[in-house]
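Take this structure first; my questions come after.
The other protein chains are all here in position, but one chain of the complex has been omitted.
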Amino acid sequence: MTDTTATLPQSGPEPIGPKPAHPVTEFMRAFARNQSAIIGLVLLAIMLGTTFIGPFLYPVDPYSMVDLPFAPPGGEYAPLGTDYLGRDMLAGIIEGGRATLAVGAAAAVISVVIGILVGSFAGFFGGAVDAVLMKVTEFFQILPTLLLAMVLVTIFGASLVTITFAIGAVSWPQVARLARAEFMRIRKLDYVAAARTSGARNAYLIFRVILPAALPPLIVAAGLAVGAAILFEAGLSFLGLGDPNTMSWGLIIGQNRNYLLDAWWTVTLPGVAIFITVLAISLVGDGINDALNPKLRRR
Amino acid sequence: MKHFRSSTLAAAVALTLGGLFAPAQAETLVVGTTQVPRHFNGAIQSGIATFMASSQIFASPLRYDGNWNPQPYLAKSWDVSDDGLSVTLHLVEGATFHDGEPITSEDVKFSIMTIKANHPFQTMLAPVVDVETPDPLTAVIKLEKPHPALLLAMSPALMPIIPEHIYGEGDIQQNPANLAPVGSGPFKFVEYKQGEYYKLAKNEDFFLDGLPKMDEVIVQIIGDSANLVLATERGDIDMVPFMSGIRDVQRLEKADNVEVSDAGYDAVGALNWIAFNTKKAPFDNPAVRQAIGYAINKDFILQRLLGGVAKDSTGPITGTSPLATDDVEKYAFDLEKATSLLDEAGLTPDGNGIRLSATIDYIPGSPEIGRNVVEYMRTQLKQVGIELEVRTAPDFPTWAQRIANYDFDMTQDSVYNWGDPVIGVDRTYISSNIRKGVIWSNTQQYSNARVDELLAAAAIETDQTKRAELYKEFQQIVVADAPILYINEVPFYTAYKKGLTHLPDTIWGAVSPWDQVEWSE
Amino acid sequence: MKPLLDVRDLKVHFPLASGQTVHAVDGVTFSVNEGDSFGIVGESGSGKSTTAQALMRLVDPVAGTMQLEKHDLSSLDGEPLRTIRHMMQMVFQDPYSSLNPRLRAGQAVREPLDLMGLGPVRGRENRVDEMFRQVGLHPDAKRLFPHQFSGGQRQRLCIARAMVTEPRLIVCDEPVSALDVAIQAQILNLLKRLQKDKRLTYVFISHDLAVVQHICTHVAVMYLGEFVEQAPTGQLFAAAKHPYTWSLMAAALSPDDRSRAGARFTVTGEPPSPINPPKACRFAGRCPFATDRCRTEKPALRDFGNGHRVACHYAGELTPPLPELAATA
Amino acid sequence: MDPVLEVKDLKVGVDTGKSVQSVLDGVSLRLFPGKTLGVVGESGCGKSMTALATMGLLPDRFAVTGGSITLAGEDLLAAKPSRLRQLRGNAMSMIFQEPMTALNPVLTVERQITEVIELHQKKSSAEAREIALEMLRAVQIPGPEDRLAAYPHELSGGMRQRVMIAIALACRPKVIIADEPTTALDVTVQAQIFRLLRDLQMQTDTAIMLITHDLGAVAEMADDVAVLYAGKCVESGTVEAILGAPAHPYTRGLMSCTPRLRLGAAANDPQAEGLGEIPGMVPPLGRFPKACRFAPRCALADDRCHTDTPPTYETAPGHSALCWKPTAEKAVA
Partner (left out) sequence: MPPLVKKLASAIGLLLAVVVLNFLLIQLAPGDPVSVIVGEMGGASEDLIAQMRAEYGLDKPVWLQLLIYVGKICTGDFGFSYYFKQPVLNLILQRLPATILLVVSALVLAVVIGTLMGIFSAKKPKGILSHFVTIFSLVGYAAPVFWTGLMLLILFASIIPMFPVSGMMNVRGNDTWYGAVLDVLHHLVLPAVTLASIYIATYSRLSRASMLDVLGSDYIRTARAKGLNERRVVFGHALRNGLIPVVTMIGLQFGQLFAGAVLVETVFNWPGLGRLAFESILRRDYPTLLAILFFSAILVMVANILTDLAYGRIDPRIGGPRRKKAKPRAAGATQ
């Protein structure tokens, strides 16, 4: 053995080859160059900060009356005005953000988990498994999501938990399709075949080999799913199907909707909060997407 | 937010577009409502949406003025027998249905029997045994016992005379004419665009000469009250009856070209209250119920939450009814009294100051009188150590299911008097009406022998004074027992475009014929 | 001597969504002795890569047997198949897609050992180091990610990964066709040297006759899912008998030889679809020598001695249109 | 005879954001009517960049930084974009490596051919169609009438490359740049395509720049050869000179790396078994050695090679090499 290797050129730890940065580094750089993505990141940080640190900086009970109903913003007791019960809007938005973001994140997790499971099995096994799973997916896609969620919430009651599950249960097909497409693409790559010939079992191939490779676009999808779920929750609340016992942005809008003409702030401000959050998530998502897109990166 | 018309561009655009789509101003009345009628046959269907349409399309034996006085309508006169067991109606001559068929006593008989059999207000015509028709213009209503409520029950909303030749065949519930009605009222049905509007046209052969004034009535259905207000502000809508949104009323009061009035509606008598499940501890103890009554600042509700627009409600009978009394306990805001009552009842605060935890429901759909009041109570009752959990129902059926099956502690509810107490009041208090699974029966499960006695006597007492006495005692008992805490009368307003006169301001408000409504110059 | 690998009548078919069937591999038979390298050469769509994948059980054959020593590869499945995978390994065509970008070079080479639990855990790292050295990479490169290697270096890594389990058989699927000519030479020399040192057995897939000639001891020429000619390398290149083999030989370009330019023997057309391959001789449609018989009767694979088998009705009767072959014929 | 295309001392750089890296450094080529110039080298040597620079189709961030490109006397580098567009597809056209992806999948063959005719020759669509048909016949596509309406996916790889050639030849260009036109094709089809190109060239007198990594293809097609290495033209001359007597060690290395098919008697010649090697690999952009760029891989390199830029050494008229030791040939191989 040694006699042959001695004659071979030894490529050392500093290969002569091109030395591109590690993909993660490359990704970070591409992301950092994207101004709108950075703006999104900052906005997101602000919203998260408001929601999670806000209660310490602004310790006002969002459920108690601090002023007359419909006190306009800039008032003595409530900087952003009060709602129909004279409750502090700012405190409400801070408090509501937690539920909204929690619903958004949890629903996104549910939809992504279901979507990845369905999509990865369909994409990995193909054939009959794929056909059956895709029929199920198609089935869920032809039903208008909001209607289906409305039915689910009506049946199982309007609590944050059921709303979260309802949203998750109706929004997974998109993730599933994406996951399936990614799995189908990646499973054809030689390194998957190589792992199989290396003795990998299916579970290993699915979760350790293919899934990590399929993850970046799925992470983006998950992020966007959070935004979509927030909008979804707001929509349900607007239709009066929100959880009345937990303050959320959607609920604030839904409850104050009738007073829009007289107390614009009660509807506009939580709307703006949703808007900024979803916008920020989308900008960051787009930024990640662009940073992952090699075609754009090269430019 | 006043109209912002100074922007020339906007104004120009508005003008251009407005010019394009200018409405034909010929004697048309556009009425806006948030209520969607399921159909137009008031003989078998209750509810404002149906009543409003039905009152225009069908005529009834009697109609009422603004002071609870019956007026001739299809019946030019009527006699009540001395024993109170028969009422004879003399119909106007020459009156016809919209299809040209004459109206006969047979139609009256058919209508009354149909209503008795099908109308949800079961007590309304319960004592009617038969209707005799000695001749085409005379109908004699036979009663098994005196029924003083009958005259009110002959109002347009409650007793539309429907043509037997149209509605007489088959299952009336599924009669296609329910959606394309043929009546004899001031307006003829033209078309119904599901969820958008229905159109009525002047009945040229109306039996009251010179009426109606309008050539055409269009009832536009706008589900969202904010939209309705906007449309009214813009002048797209001429009249909005049955407005109860406080903010909407206040906003329209400020609009330049719109008037708002609360005239009429006395007989509708919509009460907003908090009901207890009196069979469930600790609400089986009147002291607890009273304590809660004292702990609520009704003034705050009326002035702050309801913006001073709604009237106080002190008892089971609407305040404007001649049978109402205000000589009852008023439950003036008194936290000390509340706490002492609670102490008496043995509900002492725990470590967190909580004496009692309970749930409270509300009817979905009317947030101002429902959700807001309940939310207020949750905040307010904390002060006396009562912790309320607000249970929201996603929709009416869910709420109704809970309440009708006694699965509740407290609930906000709003129930209508519909004229005579026999029709709309008794049902809430008579112990024989404790019927599980039926909403708007005696869902409080309140039972008081004296109350049952009083109501039974009042139902057949033809002497108005004596009748009022009976009801007075009833009201005092019920308010003192507090199975229900009366919060407010649901305010009904009519908003209308300036220049519109002779609005329906009778005791029935807009659920009476609009035959006199007209544009002044 | 019993061959290491014995493949009989292997068939791999793929159903299409349209209901048709792709006859990718349609009955190939061959055996490979230990220490030999068996080359399969053919154009795209001939089924040579599918054969390789079938050998590795990356696709499932519909018929035939594949005997690797005492194991029948075609009938194994699931766990039993997994446990013998260490006996056969593969080197893929594209060194860029055949390494998991998330695994460091060392992990990539070690992965088969871990997955199949080969050897003592403690010895594995040393084993990986040794493999690195054998393929001409410094063991310090273990901590690098694939993207930090060049194409040739990656192919070396793939070879290391294939060899780490001490397989009996290595299937090389076009291992050099994605590489530049200078790197190709390096890899070919490496493969050849390793084979000599370790008595490796290769099944070597390539579209390049010259490469196959360089590295293989036996060659099969594949066309539309079938072997049309197979022989020991020397014999094939000295005395090929199938017109298709001739056309491949004639089309091969050489920097030394400009003489044939313009006068080269070429066949017309391109391989037909493997969906509905011709019933008779599959090459008949493009063969300048084809007769009616070729178009109606399927030629048998006839043995011309020394394992030289040809599937042509007229094998041995035709004059090769290549001067070098004509000279020896 | 004047060259129809002359590239002189072409320099191309890429802007990496931080600095401008040299991609091509003084490449000179001459292309004569009716002749084929083979441009060979490994990937990353700048073959395709030369072609794209000539066509004026350099990707973003790449730019010509020096030298000149003259097409029939016209300075392409000075030409306006609109003028370049007039020339592209008309006076000079290009055939790409991947016939599978180089044709627009959603347009018919007819549209893709007539488009260029209508654009440059101002023909009516009926005339253009006739010419397109003629071109399909010229590239020997069977049943050309039917093929006009076909979409690319309905054609085989060889047929697609023929269509590409038809497009490239439609306006009778003076120069065709064929960038690895057969790499993606099977060998039997490659032979057909080469034959076709040669036949057409004979009829049209078009000059062809054949970009390839395959010395066999050069031998088959080229009249002249330019060998590129790391952005430099290291050797150029006639095909006989370069393949027969390569002067640059890189060219010689490439020759020795290429496996030859040995047929007939030669098949069993054990002497021919060995395959030469060039160690290492082409340096990546921005890491080109300062002096001789091949020096790190060159077995003959000495200190001078590593420190001083080699001169252009003319071994014979028209045959030059960029090397300190061009005559040290055959000493090592």
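Just so it is clear, A, B, C and D label the chains in written order, and each chain counts residues from 1 on its own.
Definition applied: contacts are C-beta pairs under 8 Å (C-beta built on N, C-alpha and C of every residue); 3 or more make two chains touch, one makes a residue touch a chain.
Since the structure is predicted, the reported quantities are computational estimates derived from the model, not experimental observations.
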{"item": "Sole contact to the chain not displayed, among D:Arg85, D:Arg287 or D:His306", "value": "D:Arg85"}
{"item": "Sole residue of D:Leu57, D:Ala265 or D:Ala316 that reaches the chain not shown, by the stated touch rule", "value": "D:Leu57"}
{"item": "Selected residue (touches chain absent from view) among D:Leu107, D:Met202 or D:Ala299", "value": "D:Leu107"}
{"item": "Residue in contact with the excluded chain [from A:Met150, A:Leu189 or A:Ala263]", "value": "A:Met150"}
{"item": "Residues of subunit A in contact with the chain not shown", "value": "35-36, 135, 138-139, 141-148, 150-152, 154-156, 174, 177, 227, 231, 234-235, 238-240, 250, 253, 257, 260-261, 264, 267-268, 271, 274-279, 282-283, 286, 289-290, 293, 295-296, 299"}
{"item": "For subunit B, residues in touch with the removed chain", "value": "1, 3-4, 7, 10, 13-14, 17, 20-21, 23-24, 28, 30, 36, 38-39, 45-47, 120-122, 173-174, 178-179, 193-197, 199, 218, 220, 222-224, 227-228, 230-231, 233-234, 236, 364, 394-398, 400-401, 404, 416, 427, 435, 437-441"}
{"item": "Residues in subunit D touching the chain absent from view", "value": "55, 57, 82, 84-90, 93-94, 96, 98, 101-107, 115-116, 119-120, 146, 149-151, 153-154, 156, 164, 167"}
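Note that in this section only the chains that are shown with their structure count from here on.
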{"item": "Where subunit A and subunit C are represented by their mean Cα positions, the distance between them in whole Å", "value": "47"}
{"item": "Between subunit B and subunit D, centroid-to-centroid distance (C-alpha), Å", "value": "90"}
{"item": "Per-residue multi-chain contacts in subunit D, two or more chains", "value": "279, 281"}
{"item": "Numbers and ranges of subunit C residues touching at least 2 other chains", "value": "150"}
{"item": "Residue ranges of subunit B in contact with subunit A within the complex", "value": "1, 225-226, 229-230, 245, 247-248, 250-251, 304-305, 364, 367-368, 371-372, 375-376, 379, 389-392, 394-395, 398"}
{"item": "Of all residues in subunit D, those that touch subunit C in their complex", "value": "42-43, 156-159, 186-192, 195, 198, 213-221, 239-240, 243, 253-268, 273, 275-279, 281-282"}
{"item": "Subunit C residues touching subunit D - in the complex, by the definition given at the top", "value": "43-44, 150, 152, 180-186, 188-189, 207-211, 213-214, 233-234, 236-238, 247-258, 261-262, 264, 266-268, 270-271, 322-328"}
